[in-house]
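Take a look at the following structure, please.
A protein chain is absent from this complex, but the other protein chains hold their places.
Showing chain A:
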Amino acid sequence: MEEERKFSDICGGRLALQRRYYSPSCREFCLSCPRLSLRSLTAVTCTVWLAAYGLFTLCENSMILSAAIFITLLGLLGYLHFVKIDQETLLIIDSLGIQMTSSYASGKETTTFIEMNKVKDVVINEAIYMQKVIYYLCILLKDPVEPHEISQVVPVFQSSKPRLDCLIEVYRSCQEILAHEKATSRSP
């Protein structure tokens, strides 16, 4: 069962949340970030090339122009491969764990999997970021030595940064699964 809804992130950009409901114990949330806009790309390229042309008129060395082209290309490739995240996915499987995948614009995917026995809870936290108060969803991990203490807080959807309404949806589904998992693990 698939559902798609439109939300917005903390800066006002448009996000699309896709929910896939595979079974009562397995759900997937896929947040798509806004694509690289042509406007910003053109602006950056023009600035860099104008600066290079300015340097060229000062130094009369044509290497500067080729270097500027090179730098622009490499910079764009590096940005697409290492910085620009296209989609963030949260897969929660009852009794296995929670998996977070980030796919970059160049196709690279990085995955982190946290086992269910390490997960204490999934909560929405507040944070003060410059002049804003933002909400973010995070996974609390159990301390292996002290089972009642929290050892680490892992934030989710770090680069798409959705607003509270989107987070509440995801939070409710996660809590359903966690509650179901706790209920079944307690019964023999």
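FYI, contacts are C-beta pairs under 8 Å (C-beta built on N, C-alpha and C of every residue); 3 or more make two chains touch, one makes a residue touch a chain; residues count from 1.
Please note the rule applied: contacts and distances are computed from a predicted model.
Colleague: I notice the complex is incomplete. Of the names "Sorting nexin 5", "Unc-93 homolog B1, TLR signaling regulator", "Sterol regulatory element-binding protein cleavage-activating protein" or "Phosphatidylinositol glycan anchor biosynthesis class Q", which is the UniProt protein name for the chain that's not shown?
Modeller: Protein name of the absent chain (UniProt record): "Phosphatidylinositol glycan anchor biosynthesis class Q".
Colleague: In the complete assembly, which of A:T111, A:N125 or A:Q175 touches the absent chain?
Modeller: A:T111
Colleague: Pick out the residues on chain A that sit against the missing chain.
Modeller: Residue positions of chain A that touch the missing chain: 22-23, 25-26, 28, 91, 93-96, 99, 101, 111-113, 115, 117-118, 144-145, 181, 184-185.
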